[in-house]
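A single protein chain has been omitted; all remaining protein chains appear in their positions.
A and B label the chains in the order they appear, each numbered from 1.
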Amino acid sequence: MTMDMFQPQQASSMLVSNVWDDLWWRGTTGASTFADGIDTIFFFIFWVSLLFFIVLMGLMVLFAWAYRRRQGYGPESSASHNTTLEITWTVIPSILFLIMFLWGFKGYLPMQIAPSDSEVINVSAYQWGWEWTYDTGAQTQQFEVMADVPSPVFAVPVGRPVKLIMSSRDVIHSAYISQFRVKRDIFPNKYTTLWFQAEQTTHYFDEEAGEALPISPDNKGFHLACTEYCGDQHSQMWGRIAVMAEADYQAWKAKMGTFEGPLHELGKLLHTTKGCAACHSVDGSQKTGPTWQGVWMEPREFTNAPGESYADETEYRNYMRESILEPHKKILAGYPNQMQSYQGQLTDREMLGLLVYMKTLSSNPDDVSAAMAESAAEMEAREAGESESEGGEAAAEEMS
Amino acid sequence: MSHHDVSYLAPKETGWKTIWSWIFTVDHKKIGVMYLAAVLLAFLLGGIFAIALRLELWEPVKTLADGTVTGQVLDLGAGATANNWYNRAFTLHGTVMVFLFIIPSIPASLGNIFLPIMLGAKDVAFPKLNLFSWYVYVFGGLFALYAILAGGVETGWTFYTPYSSTTEWGSVTAMVLGAFILGFSSIFTGMNFIATVHKLRTPGMGWFDMPLFVWALYATSIIQVLATPVLGITLLFIVFERMFQVGVFDPALGGDPVLFQHFFWFYSHPAVYIMILPGFGVISEMIAVHCQKKLFGYKAIAFSSIAIAAISFLVWGHHMFTSETPAANAIFSALTFLVAIPTAIKVFNWIATMYKASIAINTPMLYVMAFLFCFTIGGLTGPPLATLAVDIHLHDTYFVVAHFHYVMMGGTVLAFIGALHHWWPKIFGKMYNEFWGMMGCTLVFVGFNVTFFTQFFLGTQGMPRRYATYIEEFTSLHQISTIGSLILALGLFVHLGNFILSLVSGPKAPRNPWGGLTFEWEADAPPVEHNFPKEPVIVHGPYDYGTVTPPHTNPGEFPLNDERPSA
Partner (left out) sequence: MTAINPDTGGQPAKREPWEDYTHQHHWRNGADEFDAAKLGMWLFLATEVLLFSGFFCAYFVFRMQFPENWHEASRYYLSWEIGFANTCVLLLSSFTVVLAIRAAQLGKKSHILFWLLITQLCAGFFLVVKLGWEYWPKIVKDELPGANFAYGERAAHVLEHAAANGIDQAVAMNEVARDHIFLSLYWVTTATHGVHVLVGMIVFAWCMYRAWRGHYGPKNYIMLENCGLYWHIVDIIWIFVFPLYYLV
């Protein structure tokens, strides 16, 4: 069994030994302020249960051996009920159950009320991915392959409460960070919240890479997973939680708040950050939605509208825009009506970036070079514009 | 010969008449045997899906640098993604196992056959309704089969909205209608049993002269009758949602998806006791017979069944700790612990029954002990789930998957297989091979524990359920679990072979091979058409072992209390 090795940890209570800790928790006790408390309750129940189990099974095996049937021997007579005994074995478990209930409730209540000085992050879950928007408006641009797909890396500060305000864009999802022992369902029609305080630093901000990197190769950070079944790629809604010291966290947030690259790179980034990648491949492979590779300017067939072919590019770009903002209008033949509208979630530059990026995926080499040229021209114009408006507002570049 | 002294299995004059005598039978035993065949078929189908699941989980899916994909077993193309195949597999596994297999399993097969006999009656109260409910079951099953063939369903057996009401994949409506129809079959069986228990006990048989299997079936029937309609309405709502977009559960239309969860669990929690109570019943029967010992605390066991049935209606919210408000959660958590107490009482009583007994080591008794082992683990992992703070972590992880397999497979199914061996000689008049029975039991026991104990660790380590693929950290535990499931499957096939062999060439069974005292052991093996040539009279209690010599046994075979060979 592979065990993630973490920095030496104190076993949080005398109920928890290191061996058990590895087996049950993969050695992650103490990753959040809740973890130790919850593990202690778990182990209390565990030891009580083990005790009962050993006694009961011990007696069973003992009786099965001692009173095994022997030819010619009848059973021995014994009472067929005993009120004292029966009351005892009703009352003792009842008391233990009462303790479990009260302790569990006591541990659960604080998880419901986030401290008022929490770092607030808005979480939007969708089929099938996560979008975390930090208080500065920053969104992650960092990805790591988990469960075979590029999964977002989300930074959180260490030693300070973090509160997630969550909603869903489609069906029910559920946010689960196992090492923090927190979980809460996410609904399309209301906001739910979840809070935690991370206790172990796992990452630092690397200026050069512009990314959060693990402190040690053994500890790659914690897992964010979706635990309410939500369709095809429910099992690939993973994310990485990177816990960083305050300064690193702020630096990471600042870095993620800006994007300076050219249009086609912006489009490529959005393909993952906005979750398009969940349904649209860029290498021609089959997913829930149509691939973006080699389809630029191709004619289309629809299930709910007459087919179209595109004479000029403006017409085609309008169709693309419409497909992103009002996807239900024209459903591509052979695909389900499953894409949600991105109305109000993309700035003009982002929309343009997506289109230019899609154009670079055309099978026609002329399109590809035209797209690159468009991208470069826009870069130039932007740089020129920036130096004009002295100390210019970077706001235009900020991702919404 | 009149039908009073011919085995109910005896063929009629011609082949056609024999077939006719089965498909239009109102004999509870024949209906029971038909149910037995049907539920075992469903078990096999569900098991095939289960093995498919385990194979897919052998390795996480990985795309290598050169673009080849490894670790994908269930990718059969056909316009579906690889994940979709897995999602369909676990949904169909859960749905088939719950609605087609485990709910009807013990009550509709063994219950149908033995409830009237144990009461000394000629049949159930409404024999035609009994046959009708079998046909309703088959009809519902055909709906489910149609749904499986027409693209299947990938919503999970819980059909949570809005996913289930909006997904465009497969035939959710047909599957939901199938489950709705199966519900009626379950209601009819329940009504029939309640009326039978009330009105067809043999003269002189009071409530506390009834065998505990009858008590368990009685409690089960009450839940079936009272909870199933709510499932019915819930499923109807899904059908309405899908056909007319009524929007009651669809947030996009202003509805409330959590309301659906309340409706669903209001049925499905009591349903878990529909699944386990008959298991408790057969365990009580088997343990008394094979230990030749009066059951310890008969009344406590009988009343705890009723208590479980009653409290089970008040705890459904424990499936929703991550979707409901703290106040609701606190109440449901507390009530859940309450329902664990009567269960604990039963376990203690069973073990106490073995004290100073005369314990036979044979397949049914091995299964009793395997049941006590596995069910206790399953039961003991209920309290951590009922504990609020802990369930927040464990909810929708493999810990829950392990918990419910320990209670359903390790509880009900082990009890069912044990009881099949126990009553096999009576039902079919043939003995099975004891050696292969015990071999099968050993394989099942080992395989089962390897498969599912591992999953407790997966769960606490954070492996979510309903995952077609996973991150690499979990690979080794998943592989152990998969190996276990293959051993388990092997054990079950050993049983299947053993049973088939017994039917084909098993030796004729004596009337009372285990020395039982309940009425079914008075009857012929197999029983005659109306169970008893003459209405049996009650002369001793159902568990007066050690003081009454069992009928139709050889002298000295089952000595009474404190009898010793005269040396």
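By our rule, a contact is a pair of C-beta atoms (placed from the backbone, for glycine too) under 8 Å apart; a residue touches a chain by one contact, two chains touch by 3 or more.
Bear in mind the structure is a predicted one, so any value in this text is a computation, not a measurement.
Could you tell me which shown chains are touched by the chain that is not displayed?
B
Among B:Thr25, B:Gln72, B:Ser185 or B:Thr228, which residue is in contact with the omitted chain in the full complex?
B:Thr228
Using the touch definition from the top, which of B:Ile31, B:Ala89, B:Ile181 or B:Ile194 touches the missing chain?
B:Ile194
Using the definition of touch stated at the top, determine which of B:Trp22, B:Phe240, B:Phe303 or B:Phe493 touches the missing chain.
The one listed residue touching the chain not shown is B:Phe240.
Out of B:Val6, B:Val73 or B:Leu259, which residue would touch the omitted chain in the full complex?
Touches the omitted chain: B:Leu259.
Pick from B:Glu59, B:Asp123 or B:Glu154: which residue touches the chain that isn't shown?
Per the contact definition at the top, the residue touching the missing chain is B:Asp123.
For chain B, which residues reach the chain that was dropped from this view?
The missing chain touches chain B at positions 121-123, 125-127, 129, 187, 190-192, 194-196, 198-200, 203, 225-226, 228-230, 232-234, 236-237, 240-241, 244-248, 250, 253-256, 259, 263, 530.
By our rule, only the chains that are shown with their structure count from here on.
Looking at the complex, which residues from chain A come into contact with chain B?
These residues of chain A touch chain B: 1-2, 4, 23-26, 34, 37-38, 41-42, 45-46, 49, 52-53, 56-57, 59-60, 63-64, 67-78, 80-81, 85-86, 89-90, 93-94, 97-98, 100-101, 103-109, 111-112, 146-148, 170-172, 174, 176, 178-179, 181-185, 187-189, 223, 225-236, 238, 286-288, 336-338.
Can you list the residues on chain B that touch chain A in the complex?
60-63, 81, 83-84, 86-87, 154-156, 160, 162-163, 166-169, 251-252, 256-258, 291-300, 322-323, 326, 329-330, 333-334, 337-338, 340-341, 344-345, 347-348, 351-352, 354-361, 369, 372-373, 376-377, 380-381, 383-384, 386-393, 395-397, 457, 460-462, 464-473, 475-477, 543, 545-546, 556, 558-565
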